[in-house]
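Coming up: subunit A.
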Amino acid sequence: MSVLNIQNLEVSYQNQPVIKKLNLQIEPGEIVALFGPSGGGKSTVLKAVAGLLEDVSGTVNIGDTLVLSDKLNLPTEKRNVGLIFQDYALFPHLTVEENVAFGLGHLPKEERLERVTEMLALIKLSSSRGKYPHQLSGGQQQRIAIVRALACKPNILLFDEAFSNIDPQFRFELIADIRTLLKDQNTSALFVTHNQDEAFAFCDRIAVLNEGQIEQIDTAERLFNYPKTRFVAEFLGEGLWLRTQVASAHRLSSELGEIAYCGESSIESMVGQYVDIYLRPHHLRLEFSLDSKIKVTKERFVGQYFESTIEWFGQSIKVRTVYSFLDKTVKIKVDTNVSAVFLEHPSAP
Partner candidate 1 sequence: MKKLVAIFLGLTCLTAVAKDSGSNDKTVNVYSFRQSFLIEPLLQQFTDQTGIKTKVVFAKSGLIERIKREGKYSPADVVLTSNFSKLLQLKDEGLTQSFQSAEIDQSVPAHFRDENGHWVALTKRVRNIYASKAKIANPSNLTYEDLGSADFDGKICTRSGKHPYNIGLISSFIAHKGEAATEQWLRGVKANLARKPQGNDRAQVKAIKEGLCDVSLGNSYYFGKMLTNEDQKPWAEAVNIVFPNQNDRGVNINVSGAVVAKFAPHSENAKLLIAFLASEKAQQAYASLNMEYPVNPNVEPSELVASWGKFKEDTLPLTQIAQYRQAALRLVDKVKFDL
Partner candidate 2 sequence: MSLGISGSEAVAETLPQPQKITEHAKGSRLAALVVSIFRTLSKVHLGGLLLAVLLSTPLFALFYEAIVGEGESFEYIKQTVLGDYIVNTLILVFSVGFLALLIGVPLAWLMSVCEFKGKSFFKWALVLPLAMPAYLVAYTYTDLLDYAGPIQIALRSWFGWQSPNDYWFFDIRSIEGASLMLALVLYPYIYLMVRASFLEQNAALTHAARTLGQSPLRCFFKVSLPVARNAIIASVALVMMESMADFATVHYFAVSTLTTAVYDTWLGHYDLGSAAKLSSIMVLGMFMLLYVERLQNGKKQTGADAKVSQQKLMYQLSTKQSIIAFCFCSLILIIAFVVPAAVLVGYALDYYAESWSTGIMTYAFNSILIAAIAAIAALALSVVLNFILRCRPYPAQKFSLKLASTGYAIPGTVMAIGVLIPLSFLDTSINEIAESFGMQGPGLLLSGSIIAIILAHLVRFVAIANKSVEASYMKISPSLDMVSKTMGQGGVKLLSKVHLPLIRKSALVASLLIFVESMKELPAALLLRPFDFQTLPTYVYQFASDEQLEIAALGAILIVLVGLVPLILLNRSIDSH
């Protein structure tokens, strides 16, 4: 039984559809990212789940409860979800302890204090219980916001760009801590972000959301290596589109030579057809060559390698090189397997 089950969710503002027929399931203890460009509707989905929107249709179940259907749009306070924001949303007029106890008014006092103590112990901030939010660091504030939500034993936690205000230096440490905490508590979470590193670090599965629709939902590794749409491929990192011809079940021939294919879907039936592939920097190797017209236009020394930028038929890409190739002409080599092909598209060379 899913903790969150979204079926055919549609949201519109002023008759403009923002979310179109969206489906999403989150299993108990699972952390899922809603990942996509700004304006793609990520926060809207989150708000719809939280019950903060009005023009919403579809079906949403949270835990055992039906919270949204044709006849029903359960108010936020009855949905038993926790919300975590970028700005932490700690009540500035309350102490840490009072913040954590905020949603526990229904409990007897002793039990309430016990819960608060327990929660603060989880994040090792027991000594700060009397402090006010502004006396704490951003990371500490966000930890408190999370246990404040956890204290209410929510069915699911909803994170809205929750880590983007945290200093990059501490961000991934915090993300790892929170992930461990959620896993320990077996709490599910839906995490809205536009930051790939955060999504990869925090989540079990990632749903790529574009123009109100989920393009693909998968683990980080599979999204990266087996993108199902051009959008997903491009959104997960820069690369180079290349037109190739299917030579056999495992071979593609192209201007850059023969390329090995080891994807999941068989291309045997497509022999002779043209397909596009998306080459990421790690697929490419540059070789010094006098008779090439491709030139390295920029380079940056990163430490163990150079990051050399080349222009290629209107596309530009940064490739790691061991030597400096600045202002030299190079040849592009593809040594590695590719695992995704796309039907031909006018934009690729």
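Here is the rule we go by: contacts are C-beta pairs under 8 Å (C-beta built on N, C-alpha and C of every residue); 3 or more make two chains touch, one makes a residue touch a chain; residues count from 1.
Here is how the candidates were picked: all candidates are chains of the complex that A comes from, given by their letters.
If you're wondering where the values come from, they're calculated on a predicted model, not measured in any experiment.
Of the numbered options 1 or 2, all belong to the same complex as subunit A, but only candidate 2 touches it.
Touching candidate 2 in their complex are the following residues of subunit A: 13-14, 43, 47, 50-52, 75-79, 81-83, 85-89, 91-94, 102-103, 105-106, 134, 145, 148-149, 152, 154, 160.
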